[in-house]
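Mind looking over this structure? Questions follow.
Only one protein chain is missing; all other protein chains are in place.
For clarity, chains are labelled A and B in written order, and residue numbers in each chain start from 1.
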Amino acid sequence: MLLDSIPKALAPLNLEKVDPGDYSKTGCHLEVAATPAQMPAVAEALLQEGCFLESLTAVDTSKAAFTLVYHFANFSELCRTVVHASLAKDTEAPTISHVYPGANWYEREVYDLFGIKFAGHPNLKRLLLPEDATIHPLRKEFPAEAEVKAEAPK
Amino acid sequence: MEAKTGAPLIHLGLLEEALNLARANSLWPMTFGLACCAIEMMAAGAARFDLDRFGAGVFRPSPRQSDLMIVAGTISKKMAPAVVRLYEQMPAPKWVIAMGNCAISGGPFYYENQYAIVPGADLIIPVDVYVPGCPPRPEGLIEGILKLEEKITKRGRLRKFRDVAR
Partner (left out) sequence: MITSGIEEKTFVLNLGPQHPSTHGVLRVLLEMDGEYIASAEPVIGYGHRAHEHMAENRNYHQFLPNMGRVDYLHALAFNHGYCMAVEKLIGVTVPERAEFIRVITNELNRITSHLLWFGAYLMDLGAFTPFLYCFDDREHILDLLDRITGSRLTYCFYRFGGVPVDLDEDFIFGCRAFIKRLRSRWVDYHNLVTKNVIFIHRAKGVGIFSKEQCLLYGITGPSLRGSGIPYDIRKSEPYSAYPLFDFKIPTGANGDIFDRYLVRLEEMEQSCRIIEQALDKLPNGPIMAEKVPKRIKPAAGEVYQAVETARGEFGIYIVSQGDIKPYRIKLRVPSFANLSLMVESFKDNLVADVVAILGSIDVVIPEIDR
């Protein structure tokens, strides 16, 4: 039962919180809170349990911090784990792309839209916006005025 | 057409009318589907709505071989230079149909803080016919192509053959 074996696998990492979640309300069976520095170890442990990385995103929670949100699920048994990691602004988070190669693009997208850098990422370039863009649009302080008319590009 | 591609150096009179008829009845569109409208463009080319009966069914992948660019979908700022380059690669005389609300004015994606799209194809290339809809029905696209044919031949749909023959 993954609901038991995942908390057991995460126990040696001394995470802040490993609690069962309310599936009917939130869609997740396990709710975990960790620091970004612990994320590679968490990812290793979950890969050992046979989980795949469902989604990796960030939320601009407050003026001082982002929250990185990782969702993991499993092909053979229904057990969704959500991991929240609070990251202070202007700090780097370690990458998990050496554990889950699928995280490569997710982390690039988070860098593109939020400006969060991932230490150890092999190719941290912008993914969705043009390479020379200077904005990080999903930050809450993204300016309200945007250029309406595009100049004819050369 | 002359205003966009320059006045012709030589006026060929009746031959020009015949040439315009030929151009209108065998428009070769370029496969330029950007987003959702591309599927309705494909449906317009498929069996039920059949663009081929208007001579416009031969979709060419290369801009060098086509004379009609159907901008079907939202133009993002990243894609805009490619759109302009493709338009410039097409040989004259060439025409553009802006298909769908996104190509006309940004469509459902235009809002005050939008940072990612170009709100309208006519901001970067000259557009001849606008086909509204989100997405427009294939019949709408066919109506747009027929309107373009009227624009090319400068006469109504039904009269064009009778007048040229006179």
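By definition in this document, a contact is a pair of C-beta atoms (placed from the backbone, for glycine too) under 8 Å apart; a residue touches a chain by one contact, two chains touch by 3 or more.
These figures come from a predicted structure and were not determined experimentally.
Considering the whole complex, the residue from A:Pro7, A:Pro40, A:Gly115 or A:Pro130 that touches the absent chain is A:Pro130.
Touch with the chain that is not drawn comes from one residue among B:Leu21, B:Ile39 or B:Leu146, which is B:Ile39. Taking the whole complex into account, subunit B touches the unshown chain at residues 31-36, 38-40, 42-43, 46-48, 61, 63, 73-74, 76, 78-79, 82, 86, 108-109, 111-117, 134-135, 137.
Within subunit A, the residues in touch with the undisplayed chain are 24-28, 47, 50, 52-55, 57, 59-60, 69, 71, 73, 75-76, 78, 80, 82, 100-102, 104-106, 113, 126-130, 137-138, 142.
Following the convention adopted for this analysis, only the chains that are shown with their structure count from here on.
Rounded to whole angstrom units, the spacing between the C-alpha centres of subunit A and subunit B is 43. On subunit B, the positions that touch subunit A within their shared complex are 77-78, 80-81, 84, 112-116, 118-119, 123-124. Contact residues on subunit A toward subunit B in their complex (touch as defined above): 129-130, 135, 137, 142, 144-146, 148-150, 152-154.
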